[in-house]
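All protein chains but one are shown at their positions in the complex.
Our next item is chain A:
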Amino acid sequence: MRYAVQAEGLVKHYGETRALDGVDLVVPEGRLLGVLGPNGAGKTTAVRILATLLRPDGGRASVGGFDIVREAHKVRSLIGLTGQYAAVDEALTGVENLVMIGRLLGMPRAGARARAKELLERFDLTEAGGRAAKTYSGGMRRRLDLAASLVGHPQVLFLDEPTTGLDPRSRTELWGVVRGLMTEGVTVLLTTQYLQEADELADDIVVFDHGRVIASGTSDELKATTGAQVLQVRPLSGEHIGMVADVIADVIGTRPDVTGGLATVNVKDARVVPAIVRRLDDLGVVASELTLRKSSLDEVFLALTGHRAVEDPSADETKEKEGVSA
């Protein structure tokens, strides 16, 4: 397998803090790696190092086969970068922002204009193209920012929290754009705090915490690492929750978490479910909700790090959607 991005043992300190504490990661060509982690986990530092904006204090990395320190200029000619803040010149129009990048990349004037027009069309910004970027909405700015990082047909794209602060609709739109790029064979490294985002887009995921990679694999592999499916039971009558907890504890040997009339427990073997149902039936307990599903990435994250990634309302939506009645 060919790797578009390879990093070994990246270290970066800021004074006493180790922003990166020996990070290894690879992104195979044409794949999307999701870098998942809470604020301050070192995601942005890793992107800035790989995009040649920051020198690592230790370790080494290459992009497209070029060393990020010794061959930084060559790396820059292969990459596109979209940061956490929309990096467009607000005083310039959409067209001018893109033409500027095109000209800087050595395109002739007409070529730069044609490329700007093409990208504005693709990102649904044609009408706004003649207006100063400061008049754009957050979503439009982010799209222009992404367009700017695509002017030079990058082979490797770094997206640093591209949807942070966007409303759900703009977020979904941006996901569509990223999927489109994937079909063109662009390699993407995307950082996110949103578990749902990693789940939706990423081929592979690495989980960062405190400057280290604490887990990696596909979304399914990660969900399987905690070895568990999640069983949730809600009795019709709230008074029965104690009995439900007793039955579950008795059958699988672990007491479930009980919150708001809902008993939740990790189960390793799906065959316990019929046993629990039978026992509840014998006791005359009717379940209004009974689900067995794979752990969500959110739960995986919690299991791996001992803390939640981020309070994200859309992550809860996913959970519900993923819930499969047993």
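Methods note: a contact is a pair of C-beta atoms (placed from the backbone, for glycine too) under 8 Å apart; a residue touches a chain by one contact, two chains touch by 3 or more; residues count from 1.
Assume contacts and distances are computed from a predicted model.
Enquirer: Which of the following is the UniProt-recorded protein name of the chain this complex doesn't show: "Transport permease protein", "Methionine biosynthesis protein MetW", "Cytochrome c oxidase subunit 3 family protein" or "Histidine kinase"?
Expert: The record for the missing subunit names the protein "Transport permease protein".
Enquirer: Per the definition of touch given earlier, which of A:10, A:78 or A:125 contacts the omitted chain?
Expert: A:78
Enquirer: Kindly state which of the options A:125, A:148, A:189 or A:285 is in contact with the chain not pictured.
Expert: A:148
Enquirer: In the complete complex, the non-displayed chain touches which residues of chain A?
Expert: 1-4, 6, 8, 29, 48, 51-53, 55, 60, 62, 64-67, 71, 73-74, 76-79, 81, 83-93, 96, 100-101, 103-106, 132, 148-149, 152
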